[in-house]
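The complex appears here minus one protein chain, its other protein chains still in place.
The chains carry the letters A, B and C, assigned in the order they are written, with residues numbered from 1 in each.
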Amino acid sequence: MSGHHDVSYLAPKDTLWKTIWSWVYTVDHKKIGVMYLSAILLAFFLGGVAAMAVRLELWAPTQTVLERANDGTVTPVTRGVFLDPGIKENGKEVPPNVWYNRAFTLHGAIMVFLFIIPSIPAALGNIFLPIMLGAKDVAFPRLNLFSWYVYVFGGLFAIYSILAGGVETGWTFYTPYSTTTEWGATTAMVLAAFILGFSSIFTGMNFIVTVHKLRAPGMGWFDMPLFVWAVYATAIIQVLATPVLGITLLMLVFERLFKIGIFDPALGGDAVLFQHFFWFYSHPAVYIMILPGFGIASELIAVHCRKRLFGYKAIAFSSIAIAAISFLVWGHHMFLSETAAANIVFSGLTFLVAIPTAIKVFNWLATFYKASISWNTPMLYAAFFIFCFTIGGLTGPPLATLATDIHLHDTYFVVAHFHYVMMGGTVLAFMGGLHHWWPKFTGRMYNEFWARVASVIVFIAFNITFFVQFFLGTQGMPRRYATYDEHFQLLHQISTAGALLLLVGFLIHAAVFAQSLVAGAKAPKNPWGGLSLEWETESPPVEHNFHREPVVTHGPYDYDTVVPAHVDPRDYPLPDPAEVRRVHGDHH
Amino acid sequence: MSSITTKDLTADRDLLPWEAYVPGHHWRNAEDEAEGAKLGMWLFLSTEVLLFMGFFTAYAAFRMKFPGNWYEAAHYYLDWQIGAINTCVLLLSSWTVVMAVRAAQLAKRRQILVYLAITNLCALFFLATKLILEYWPKIQKGKLPGANFAYTGEVQGAHDHIFLSVYWISTATHGFHVLVGVFLISWCMIKAAKNHYGPKHYTSLENVALYWHLVDVIWIFLFPLLYLA
Amino acid sequence: MAHAHDHKPKLDLDDGRFDPHETLASDEAHAGHHVHVASFGLMFWVFAILLVLTALTVWTSRLPMSHTAHLVMAIVIATVKALLVAAFFMHLWWDKALNTIVVSATLFAAVLFVGLTLLDVNSRALVTPMEKPERIAGGVQPTNAELTTSGAFELSRRAAEEKKAKGLPIDHDTGHGGDKPH
Partner (left out) sequence: MTSGWLSILDNVAAQGLYALAQTAEPEGWWTRLWFRHSGSTFARSSDQVYDFIFWVSAAFFVPMMVLMVYWGIKYRRRAGVPAQPSPSHNTPLEIAWSVVPTLLMLVMFIWGFQVYIHKFVPPVDAETVYVTAKKWDWEVTYPNGVTPRERTKLTNMDRPVYAFPAGKPIKLVLTSTDVIHSFYIPDFRIKRDCLPNRYTTLWFEAKAPTHTLDDDGKTVKAIDGTGYFLWCAEYCGDFHSQMGAKIAVLSQADYAKWLETQQDTSGIDLVSLGESLHKIQGCATCHSVDGSKGTGPSWKNIWGQTHKFDLGKSSDKAAASRVVDENYIRDSVLTPGLNVVEGYPNQMPAYPNLKPREMIAIITYIQYLSDAGRSEALNKAKTEKTFTDAAAKQGKKPEDLMKPR
């Protein structure tokens, strides 16, 4: 197949209308991936705004405001920073804390359901998984497009729920609070999460079949890049866990609409049962979020260390092991409400997750040994990822240990722990991956200097923001507090200052990307010297990814055997066999 | 590749749609595509099973806690005869779907249509029975889930309304799946009528059949758990 | 889409031969690419066994057994039926092992979900209603601890009393609430 398929997938069509149509109705996994990327970056921005609102509110413990009553008396009243008395909903004034509660709920719900779960798999995974496998597309391209529209539809529900008054149940929707609260548009947000779950399921199904059925000739399971392994493990969790979220949220909607009573103690139901339902999905979901981050870290480290990854098989199998174990540990979210018997079982099982995770970190580190490390932005992010994720991982055991968790549960220690894993892990890996693959899928280089500056700022700011929260937590500051006792103020202010610096870092990143899109230098085929298949195709790739179906002759990290010692891998392969064949007019 | 031709075909005859089927451009061959689609369908069925596990887990939690209450409620509110007849009807429909797939494998267009028609009739019978004989009397008598359950002065267990909640949401969700199945089977009938199914290509029929069997399997569990145990 | 053929391909007679007067026994040899065509007889017998098992599960539910035994019996028979459907109707018996692996992984997740949830829920004490265990008017005293009043019953009891006091009709029926014919 030649002719118009040999042009870049980003190339505009004859008319503007046709170009727009070629995106709206595309079945090309790269275009769908780019559309996902745009959507999740928008969600990241919205979630970030909510996060800033939360941090700004926490600058001061409380605010004392003079309030004038109907009879003219003026009294000092303790209110939050975002006090706006006089705003009414359904004829009554919204209590001040509700604004804070809405901010953290939106931050959680948007970041979890709209940003972090689809971030790596649906955006970067969609663009690169088929290319890395040497396939022309994912197994079910139309389903892929459908899943994007489902995502957008779910996102619209979420936006509706924000406009209709927001949600203040927390992203976990714990019953009976979520079934009884009168404020906001909880049902719409629950439906949004329900719909977004289907998007996630379809992506997962697509990836599993793609990996099984569409690998290029010659690519065995252990010739797959580790990013593919990680996304494959993620897809298993997406398929097996997300439906339970679906049914949980559906039952929650029934609970709100029809008062079915299964989760409502006032009707004889069991509130903790909801938590089991919810966390059966939402704990594995944590690994939906972090596993692709592991995958990216493996790619970044191998390519920028220009070295075969230490313990390839151990890393690959540990991804699958994490996927399996992720289904065993959800009960640690209920250590305070479960019985002792269940607590002990779940505590023991929780420790199991740490083993494959530790193996991965050790392997990454061992890859540094005798490598040739290029400290560009993606590699900086890989190192920052190892630093932050290790802290996130090591603060897991105090939460898995029953004796210490009793004290730390539902405090800022937990907040810090999961931000170190989710943000220090997934988001930093995502940023690294975005820089790593940016030249490939946009065809443009970015400003390396400013990208490095921004990455260092993000790293430092992130640690300022969240490290102090470990102390807040151990000192007993509970989560989701709009106001707090004065002795926590200093730590909260450090955290808020860090958050502002973090905002600066991300704004610089945004500027770097914008500059690259507008005026970036044209990217070469293989700017970093990667050996996996995506570096063999054009930048940006052509419509069907490769001029000719690639045949895999070496592993993705075989630097020591494939690349002669004197050759810079950036020039490898020399020259592109597809080009040679094309010159000879060898169409298939 | 295909080994199927017939003696009375002539070389100039236009191929039937199933004979002329070309796999999607990103597949290496039709066999890979069919297997991939089937794997995808099985993954989808996995999600369906786990979706219904929500109901079964809710059922289990209360059934284990209030065994007497639930056993009595099952026998009191539900009629095993309706359930049993519906079970048999669904089993029959499952068998006819198998036979429809077999007919496609043997290139027997008329048989596909007949078997699918019987399947759809079974499905409609199932839905009609459910609505007319089960749901409507319950709505009239106020045997609704949870807080809408009408107290009528009789002596019943304290968790009857929760039992009815599980009954309503699980059978309604199952009924919705049956309804979706009716549309899918009708779609398959249209494709079969247009000669889209034959030995070389019957992927969508096979996958709809898998879906239909799953709907049957779920009812195989719902029936004894809700009506009998 | 890019590969849509603008003309219908013609049949290639060299491709192979196929006897239209085939018998049932020879179906499999002539089917398309490596596909198993199930035999009519086997499928019919599976269907028949499924019907018999349905009758069996109804019969066992009427035996005087403990509640647990009823539940176990129902689940065991249903599982056998489901396995028959999966293995034969859904072709797993003949399919690639991968599909069976998918099913196994699903069952693994499903069993964990129910099992570990019950580990907690079932080892907890009974739900203790906040309101006093107060039986509905004219009712029989509860025979075991589970038959306690819940909030819903309390509410609907009050509603019924209020209606009674105002002379409104209370019930649609008083005899029974099920679908069973008299």
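Basically, a residue touches a chain if its C-beta (ideal position, glycine included) is under 8 Å from a C-beta of that chain, and two chains touch if they have at least 3 such contacts.
The structure presented is a predicted model; accordingly, all values stated were derived computationally and were not measured.
Asks: Which is it among A:Thr404, A:Gln493 or A:Gln515 that touches the chain not included here?
Replies: A:Thr404
Asks: Which of these, A:Tyr232, A:Tyr481, A:Phe506 or A:Trp535, touches the one chain of the complex that we don't see?
Replies: Looking across A:Tyr232, A:Tyr481, A:Phe506 or A:Trp535, the contact with the absent chain belongs to A:Tyr481.
Asks: From the list A:Phe153, A:Phe351, A:Trp450 or A:Phe467, which touches the chain that is not on show?
Replies: A:Phe351
Asks: Touching the absent chain: which residues on subunit A qualify?
Replies: 61-62, 64, 67, 69-71, 73, 75, 77-78, 91-93, 95, 97-98, 101, 168, 170, 174, 176-177, 180-183, 265-266, 268, 271-272, 305-314, 336-337, 339-340, 343-344, 347-348, 351, 354-355, 358-359, 361-363, 365-366, 368-375, 383, 386-387, 390-391, 394-395, 397-398, 400-407, 409-411, 471, 474-476, 478-487, 559-560, 565-566
By our rule, only the chains that are shown with their structure count from here on.
Asks: For this assembly, give the contact graph shape among line, ring, star, complete and other.
Replies: Shape of the chain contacts: complete, all pairs touching.
Asks: Two chains share more C-beta contact pairs than any other pair here; which two are they?
Replies: Most contacting pair of chains: B-C.
Asks: If you average the Cα atoms of subunit A and of subunit C to get two centres, how far apart are those centres in Å?
Replies: 36
Asks: Measure off the straight-line distance from the CA centroid of subunit B to the CA centroid of subunit C, and report it in whole Å.
Replies: 11
Asks: Could you list the positions in subunit B whose residues touch two or more of the other chains?
Replies: 25, 35, 39, 43, 46, 49-50, 53, 57, 61, 146-147, 158-159, 161, in rising order.
Asks: Would you mind listing the residues of subunit C that make contact with two or more other chains?
Replies: 1-3, 98, 105-106, 109, 113, 117, 121, 127, 129, 150, 152, in rising order.
Asks: Once bound in the complex, which stretches of subunit C touch subunit B?
Replies: 1-3, 5, 8-13, 15-20, 22, 27, 30-35, 37-38, 40, 43-44, 46-47, 50-51, 54-55, 57-58, 61, 67-68, 70-71, 73-75, 77-78, 81-82, 85-86, 88-90, 95-96, 98-99, 102-103, 105-107, 109-110, 113-114, 117-118, 121-122, 126-127, 129, 136-140, 144, 146-150, 152-153, 155-157, 159-160, 170-174, 176-180
Asks: Which stretch or stretches of subunit A touch subunit B in the complex?
Replies: My answer: residues 1, 135-141, 143, 201, 204-206, 208-209, 212-214, 239-244, 246-248, 250-251, 254-255, 258-262, 264, 267-270, 273, 276-277, 544.
Asks: Mind pulling up the subunit B residues that touch subunit C in the complex?
Replies: The touching residues are 1-9, 11-15, 19-20, 22, 25, 30-31, 35, 38-39, 42-43, 45-46, 49-50, 53, 56-57, 60-61, 63-69, 71, 76-80, 82, 84, 87-88, 91-92, 94-95, 97-99, 102, 105-106, 133-134, 137-138, 140-143, 146-147, 149-159, 161, 199-201, 209-210, 213-214, 216-217, 220-221, 223-225, 228-229.
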